[in-house]
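Note that one protein chain of the assembly has been removed; the remaining protein chains are unaltered in position.
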Amino acid sequence: MAVASLTVDGIAKAFGETRAVGELSLDASPGEVIGLLGPNGAGKTTAIRVLTTIYPPDTGCFAVDGIPYTRPSAIRQRIGVLPESAGYPLNQSGEEFVQYFARLFGQSRKSARETARTLLTEVGLAERAASPISTYSRGMRQRLGVARALVNRPRVLFLDEPTLGLDPAGQRQILALISEVATERGATVILSTHFLDEVEEVCSRVIILNRGAVIAEGPVTDIKRRAAPRTARVRIPEEMHESALAALRRAPGIAGTHAINGARGLMSATLEGDASGKAGNAAVRALLEVGIPILSFEVEGGKLSDAFLALTGEAGE
Amino acid sequence: MISRGGLAVVAMVALVASVGANRQAAAREPMAAGELTVAVSKSQVSAVTGDSFTFTSEIRNAGSEATRQLIANLAFVAIDGGTYVDPEDWSAERTQAVAPIAVGATASQTWTVKTVLQGDVAAYVVVLPAPPALAADSPLAVSPAIQMHVEEHRALNPGGVLPTVLVVPVVVLLVFGGMRVVRRLV
Partner (left out) sequence: MTTLTPEDVRREPASQLAAGVGGGLLVIAGQELRDIWLSARGPAIVIGTSLLLSLLTYLAASNEELNIIDQRDTVNLVSQIAMALAVGVSLLFTADCLSGERERETLESMLVTPVPRRQIALGKYMAAVSMWPVLLLVAVPYIWVLREGEGVFADAMLGALVVGTLLVIGFASLGLLVSIFSGSNRLSLAVAFFIFVLLLAPTQLPLGGWFGDAITQINPMTAGSTFLHRVIVKEHGWGEDLDLLIAPAVWAIVVTAAAFIATGRLRLQGSFGR
């Protein structure tokens, strides 16, 4: 069994009367990508700042690669961070910037130059390495930030909203990079994001925060199953559309029905309850009992966005 | 205590009296004022700003007794009324002590004047008893005024600083400009 690269045990942080993070615990293995989800003000950034030694925890403890939080300098040697609102010195070139941080992590001038060139190539900025950062687009700056966060070959990489403000292509690039960092470098990635499809795409586990409290955590599929209702996509003959809707509404375990995109003969039924399939069976039985032939019946898993909304009770992405 | 205003009045009287008199570079006729007379070696000076000149004053004891310790004071007054005269600027040493003068003897003093401002200014020497003999009714002796007419002169290179004030900023500019060029090339 792999040694946990990140172990967090009940950390909490408050600012005055406001509890920013309460009782956060997790164990992360090398190569894992853990999503940190939550609405604005949930405590994601505070949690990351505690784990990256910016803020000391009020209670609890954590360790990176077995190094306790009481040795913040040693922890910083082993982590990489892309803060949510990361600024950049606009008069420096991308290469100078990454090189500077490589040197802050103890690399020699020559080694830092090589590290900078390698990383900028990996993030797709090789051609613009010598250009001043002031000429970089937002996406390029985010990629530069990722490169900077990787200078010390971190064991744990913290990314706070890395795709914020990026176009779909830029988001895709960053997510691909994240996956690569986790799989090829074996680093643990803690990804804080609003974008739920990102989490579904790259994260193996997710922690959902709300008002500083952990309200759900676990594998993505588990979260979806527990919190998000499943739906059945049903196709029946068009002339029996209204009868089918009425029959489904009467069936036990059906939370709601509606036509999909207004089309006749195609409808969706929200299935209540657990994963055992009882509601689905009840839906099928309801249609057959009134003589409606079922042309197709597909059960779809709940979306993470639905789970998120259900858990946080707020509008998410 | 003799007021400055009193001195100025005396000086103006002496000045008016000297207008129209025969002006020569040599010592003028002494003006009597009590037992002492004061003569000066110049009557008129034409100069430009920044010039300096020296003159001598002669104090003669025309009385029947030797004088006590005296003070000779160099004073200035603007004749044109517009020029601001700060005596400190015109002469560094404006007061000289004069040892007691025997009957019939003279004592000389040398004065240096720097013409610092454009305009018409008069200089004169006032002689008075040194304290503690100085009293409110002590007699004064005043010399004729030296009329100075000063034209403005613009020195392009005062004190020889012009090369420095021009070169240093240029050198600084070149140094930093050069650094930028080298950085771009490297």
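Labels for the chains are A and B, by order of writing; each one numbers its residues from 1.
Going forward, a contact is a pair of C-beta atoms (placed from the backbone, for glycine too) under 8 Å apart; a residue touches a chain by one contact, two chains touch by 3 or more.
Please read these numbers as outputs of a predicted model, since none were measured by experiment.
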- [ ] Specify the shown partners of the omitted chain in the complete complex.
- [x] A, B
Task: Residue among A:Gly31, A:Pro83 or A:Gly265 touching the omitted chain - done: A:Pro83
- [ ] Pick out the residues on subunit A that sit against the missing chain.
- [x] 7, 9, 49, 52-61, 63, 68-74, 76-77, 79, 81, 83, 85-89, 91, 100-101, 103-106, 148
Task: subunit B residues touching the omitted chain (full complex) - done: 49-50, 89-90, 92, 114, 116-117, 155, 158-162, 164-169, 172-173, 176, 179-180, 183
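In the analysis below, only the chains that are shown with their structure count from here on.
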Task: Centroid spacing, where centroids are CA-atom means, of subunit A and subunit B in whole angstrom - done: 90
